[in-house]
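Missing here: one protein chain of the complex. Every other protein chain is in place.
Right, subunit A next:
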Amino acid sequence: MEVIGLKKEKMGFEETELRLGLPGAEAARKRGFCETETTEDNKNGTVDLMLNLSSSKEADHSTDKPKEKTLLPADPAKPPAKAQVVGWPPVRSFRKNMLAQKKSGEESDQKSSPNGSFVKVSMDGAPYLRKVDLKMYKSYQDFSDALGNMFSSFTIGNCGSQGLKDFMNESKLMDLLNSSDYVPTYEDKDGDWMLVGDVPWEMFVESCKRLRIMKGKEAIGLAPRAMEKVKNRS
């Protein structure tokens, strides 16, 4: 009974999720929302980077004020409790860096460049690049949440007078999902294009020069490595 219930929940979650394929499937998944997910669900060997577009994360937590999450402007409902809205609160990057620095300093006592680590992020199909500061994030999970927010406007259009209607437009989402995911890749210091997720987070931050979120098909050259990694770990 419980298994079925879980699956059902997970289905609802999937529908609104933009997946990024990642090697090291299980590890990443465990960091995420469904803590008891099994590897059976991971048939294609990719892992959800958990670019959540719904508040299904809330489902596991009892909250006093249940909120309908949406990133659409037309929706008058409150914004999500956990997701970060881009550019809000209006704190400038150098301040955010400094605060993130202090936190990581307390945790790990590392000295790093106070200037943050800005890299350009491109996503196939999106018309413009974004810049992110990798030092703002503590883990791949954290980072993928932020990416999801940043690029969500490209995956859910808001045509028509009712943005909510579009939110329910599953076919567009299913298309994305069926096209075997987006794969996040990055260019490292040596100029090589690598799959995100192979190395520990801190090492990734140090070596990443720019990011590209590729559509699954284009990442075929890199994908076999992902499959290998998955096999090695399972």
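Basically, contacts are C-beta pairs under 8 Å (C-beta built on N, C-alpha and C of every residue); 3 or more make two chains touch, one makes a residue touch a chain; residues count from 1.
The rule is short, and it goes like this: contacts and distances are computed from a predicted model.
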item: Listed names "Glycosylphosphatidylinositol anchor attachment 1 protein", "Cytochrome b-c1 complex subunit 6", "F-box domain-containing protein" or "AP-3 complex subunit beta-1", with the criterion being the UniProt name of the chain not displayed; value: "F-box domain-containing protein"
item: Interface with the undisplayed chain - residues on subunit A; value: 73-74, 76, 78-79, 81-82, 84-96, 98-99, 102, 113-115, 118, 120, 125-131, 153-154, 157-161, 163
